[in-house]
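Missing here: one protein chain of the complex. Every other protein chain is in place.
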Amino acid sequence: MRLRTIAEMSFDIAVPTPFLFMLRARSGYQQWVAREEYAFSSGVRAVEHTDIYGNLCQRLIAPPGTFELRTTADITTADHMDRAPGAPFVLIQDLPEPVLTYLLPSRYCEAERFNQMTGQIVAGHQPGYDQVQAIVDWVRSHIHYRPGTSNIPISAVEVNQQGQGVCRDLAHIAIAMCRSISIPARMVVGYLYNLEPMDLHAWFEAYVGGRWYSFDPTQPTLEGGYVAVGLGRDAADVAIYTQFGPPVFPLRQHVEVHRLDP
Amino acid sequence: MRLRTIAEMSFDIAVPTPFLFMLRARSGYQQWVAREEYAFSSGVRAVEHTDIYGNLCQRLIAPPGTFELRTTADITTADHMDRAPGAPFVLIQDLPEPVLTYLLPSRYCEAERFNQMTGQIVAGHQPGYDQVQAIVDWVRSHIHYRPGTSNIPISAVEVNQQGQGVCRDLAHIAIAMCRSISIPARMVVGYLYNLEPMDLHAWFEAYVGGRWYSFDPTQPTLEGGYVAVGLGRDAADVAIYTQFGPPVFPLRQHVEVHRLDP
Amino acid sequence: MRLRTIAEMSFDIAVPTPFLFMLRARSGYQQWVAREEYAFSSGVRAVEHTDIYGNLCQRLIAPPGTFELRTTADITTADHMDRAPGAPFVLIQDLPEPVLTYLLPSRYCEAERFNQMTGQIVAGHQPGYDQVQAIVDWVRSHIHYRPGTSNIPISAVEVNQQGQGVCRDLAHIAIAMCRSISIPARMVVGYLYNLEPMDLHAWFEAYVGGRWYSFDPTQPTLEGGYVAVGLGRDAADVAIYTQFGPPVFPLRQHVEVHRLDP
Partner (left out) sequence: MRLRTIAEMSFDIAVPTPFLFMLRARSGYQQWVAREEYAFSSGVRAVEHTDIYGNLCQRLIAPPGTFELRTTADITTADHMDRAPGAPFVLIQDLPEPVLTYLLPSRYCEAERFNQMTGQIVAGHQPGYDQVQAIVDWVRSHIHYRPGTSNIPISAVEVNQQGQGVCRDLAHIAIAMCRSISIPARMVVGYLYNLEPMDLHAWFEAYVGGRWYSFDPTQPTLEGGYVAVGLGRDAADVAIYTQFGPPVFPLRQHVEVHRLDP
């Protein structure tokens, strides 16, 4: 399907504030960026680079005053996300080298704390895709999904204690659980068509059966309409924005996703 | 300045033909992509990746029939390219590691064949920027610039024999000469505002005084208005398109660059 | 100085167990590997790769029984680690791109939780090297260094709560504090000549004044004799070994460092 994404953010800046944004979608295996626009308040000059995961990052200094950002893109994306029940677990010795990093614990995914719990949840499921599906089902039924945005991420252990979270939190706990049984897992942030309420979104991918597959613990079923903007080990790597100096929170964050094809 | 670039290409395809295109400008140190569109004949699906130099590459299969491509972008670029007469030669032992690859000979830049000739040309010039300028001046006055496109690249040695060439050829010989005196040099392809006649363009960068500087042997002076699309060791790395299977040549290649700001 | 390092580990393995080891020192800016040997129990076949930070990693399956590993190297390393009191803070916009990742929070360095505390500790110190030194001095005087090995890493927040830790823990809290004031910091694991008691060691580097400098909160002064084996964001990235499946702990870990030159 063909989607138009729009994201607008504004901040009230007191002192010149360095930012790293990650809001430029890249064309990749599952999506093609046919059109995009990316603008800041006049006079701000951004420099873009590629991070260690291949994400495009925009570095800039926001000057005092209201700082606004708007990005929009027309993107062709998969009508249906690939699924592969039965896809087997990949032995550690057979994982491609770049995938290994997604087995390690990370800021918000304390994988090594979930060994026992995950073992019980996946018991009886075939190693691989079906285990990941069991984890997603468990998260969906045990961690209450509270849509919306929280500006202070919490870690998988904290998500488990609180029993609820935003999309990012549900992704974090699922990722931590996958890694705890030696299945590589990584976070994706971006857009989802028909997300309710509309906002930026986070989901995750797990490496089974020789490739990455997408999973989304916040949705009852996995449909199409996903647009990836960043991927990495967890929200520390793929924050929509990372800001340095005295904390600044968005005055406004507005997201739209429209379908362009009939 | 703010420029609008447009490139259109069409090919007459007989059998399904794999292509790699390099026509997506990236935002970087010297330019910001504020808007872009990139479209192919309907039904063609491209997958994008980043090459070893950081360029965005579009891989696709062109189906039989007329295959058309159109890309346009609005880009803020430098009004004036940085110059640094007197910037010193950087000792080999002080070059950053990623720069070292640009000292080696490459497909179209047989650097090791230009040692003696370059030594004579740069004699009396201060090691570094001034040597590169002397090389550019020599190329400008000894290799006749014939604007236009040639589909079969020739190497620096061949350019020297023929005494003439397109922009790519002049860049190749200048790069080979820089490397022959241990100055890292790399090719850039993209757009130049006010190029006559308008077309895609090629120039080069040399690493002196601790950073890359741009040079263009085809122009009498170095003004602004450059938009980089790809960079690499030479035209083998940064071909606008690389095509596999039976050779296919463009039916049409059309380029426009407009100035958007007053 | 010229050092001979020896590390021996043995494990009692019940089921075939995949391991990632990081025990091959690389020659780099500050050290040269003149000789090395690396051996496993007979019949074990390791495959080596380079991770995203440039570390050499050895991947293998340890078979049931006693699994032994021995590595030794003769390494020329700096007599004195570089110091640079007064080296300035580098503005976010001026940091080299590969350095930016070391500003982000990571598994054991919850940088964003140390903003206020670090602000008080570095108050009155010049931004840059002197702030890092103030952090190191604070850690040295407030976190009790308990030499030895703990197999379960704790995070900087936990280290602060406990008020004590092994070398890895002291590095983690110092790294978290540096990042909280926007100074890039990364973990280094390796060997230190004359460490008491002798063991593998961990320290950290901070990026100020345009390059990385070493700091070690466990030692009263920064002398020479350091041999780096791995570097990364924290102990999750540079674990001496990462093991998959049912937990296995070393039966024995033995380290020696001898001086070879007079």
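Which chain is which? They are A, B and C, in the order written, and residues in each are numbered from 1.
Following the convention adopted for this analysis, a residue touches a chain if its C-beta (ideal position, glycine included) is under 8 Å from a C-beta of that chain, and two chains touch if they have at least 3 such contacts.
Only a predicted model underlies this, so the values are computations on that prediction, with no experimental measurement involved.
In terms of the touch definition stated at the top, the absent chain reaches B, C within the entire complex.
Touching the missing chain, out of B:Arg2, B:His49 or B:Arg211, is residue B:His49. Only one residue in the set C:Arg26, C:His125 or C:Arg146 touches the chain that does not appear here, and it is C:Arg26. For the chain left out of this panel, the touching residue among B:Leu3, B:Leu69, B:Ala87 or B:Leu103 is B:Leu103.
The omitted chain makes contact with just one of the residues B:Gln93, B:Gln120 or B:Ser141: B:Gln93.
Where chain B meets the omitted chain, the residues involved are 18, 20, 47, 49-52, 57, 59-61, 91-93, 97-98, 100-101, 103-107, 110, 112, 115, 152, 182, 236-237, 242, 244-245, 247. Across the interface with the omitted chain, chain C contributes residues 24, 26-29, 32-39, 45-50, 54, 56, 58, 76.
The rule is simple: only the chains that are shown with their structure count from here on.
Between chain B and chain C, the least number of touching-chain steps is 2. Of all chain pairs in this entry, the one linked by the most C-beta contacts is A-C.
Compare each chain's C-alpha centroid with the centroid of every protein C-alpha atom shown, and the nearest one belongs to A. One finds 42 Å separating the Cα centroids of chain B and chain C.
Inter-chain centre distance (chain A to chain C, centres taken as mean C-alpha positions): 29 Å.
With centres defined as mean CA coordinates, chain B is found 36 Å away from chain A. Residue positions of chain C touching 2 or more other chains: there are none.
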